[in-house]
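Yeah, one chain of the complex is gone here, protein chain that is, but the others are all in their spots.
Up next, chain A:
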Amino acid sequence: MIHSLFLINSSGDIFLEKHWKSVVSRSVCDYFFEAQERATEAENVPPVIPTPHHYLLNVYRHKIFFVAVIQTEVPPLFVIEFLHRVVDTFQDYFGVCSEVVIKDNVVVVYEVLEEMLDNGFPLATESNILKELIKPPTILRTVVNTITGSTNVGDQLPTGQLSVVPWRRTGVKYTNNEAYFDVIEEIDAIIDKSGSTITAEIQGVIDACVKLTGMPDLTLSFMNPRLLDDVSFHPCVRFKRWESERILSFIPPDGNFRLLSYHVSAQNLVAIPVYVKQNISFRDSSSLGRFEITVGPKQTMGKTVEGVMVTSQMPKGVLNMSLTPSQGMHTFDPVTKLLSWDVGKINPQKLPNLKGTMSLQAGTSKPDENPTINLQFKIQQLAISGLKVNRLDMYGEKYKPFKGIKYMTKAGKFQVRT
């Protein structure tokens, strides 16, 4: 299984190594650096790199390469998924997962990694269990520890590890019992030049933050569960119940977790909440090009579109752009050729617009392709698929919890071809 793990930052320094079996020399990473050099961008590094004696599997997140070394046949997704889980755990422990944070908390990181794998096989990956074994660092705890001499390491086996509900610890107590659910939907779409949709899909997740005392048993039902085409659950959800009644029934983990991710069936037409009108033209002869983008709302069900951000990778021939936006800020990086325009809120009465000229490299002919435009936006209080939670019930405990549900629609990979 997994032999070793190396964390490598974007400048190519190995800043952490951990071995679960015999020590593998860090020179094995040279193969990785080689591959990294060959790939132009960080994302393009091949995820599996075979070397004469080992295989290097890597994941690139938060500007850190997580490189796992394995020696024998393992399902590659097993390793990749585990690496992602490691990143998630770090994020859970420290809030952010960055080189600095990992370096600062290297001991905790080491202890966590030690618990996560035994002899290269995952031992405890539930963050609830890990947090009982090794408590995440907080300022308060550090102070207390230095004064009292107590430790971050739990000396009892977490109860969850042995129970049938490993994701929940026993003896949870809160004064305010709350359960919040966020229904977040992302639209992945490709829109062509003329504004018609080539493909559009909705990916949704329900993230929950549950702070309830004891062992509550929750059921969540939807008004229109038929919408959900393909779902994947947190292990706590009882699959049988979903199959037969389309009700989510579960004993929730404590704290934040992803209850469900779903996909809305492609048969349903996806409402596209924004449109982009663009006019980008290069002329062969002159060294100037025209550039104009307008963003407007469409099918938003009366909600405002916020947090709009337009980015576009301009062709290499573009030297500079002089643009004037009707609202928001725009930047153009002449090195990476990345144009980004932070639009903000869309006011339907006065549509935001970015207009100006591009100066092109003299002598070169016009690029074959107009740049594609990537769009980000947010719409609060709306699930674009129309999914609605019907009710949330709690069994098994006596108190009345405070329940809340929030909807949000975001752009996923929303691309407009020009």
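Worth a mention:
We adopt the following convention: a contact is a pair of C-beta atoms (placed from the backbone, for glycine too) under 8 Å apart; a residue touches a chain by one contact, two chains touch by 3 or more; residues count from 1.
In the analysis below, contacts and distances are computed from a predicted model.
Its record in UniProt calls the unshown chain "AP-3 complex subunit beta", which is the match among "Cytoplasmic tRNA 2-thiolation protein 2", "Autophagy-related protein 101", "AP-3 complex subunit beta" or "GPI-anchor transamidase". Across A:Ser261, A:Gln327, A:Thr357 or A:Gln376, the single residue that touches the chain missing here is A:Ser261. The chain omitted from view is touched by exactly one of A:Ile14, A:Val101 or A:Leu319, namely A:Ile14.
In the full complex, chain A touches the hidden chain at residues 1, 14-19, 21-23, 26, 41, 43-44, 46-48, 50, 55, 58-60, 70-78, 80-82, 84, 106-107, 109-111, 114, 118-119, 121-123, 125, 146, 149, 151-153, 155-157, 161-162, 164, 166, 188, 190, 192, 198-199, 201, 203, 229-235, 239, 243, 258, 261, 263, 266, 313, 315-316, 365, 367-369, 372, 374, 412-413, 415, 417.
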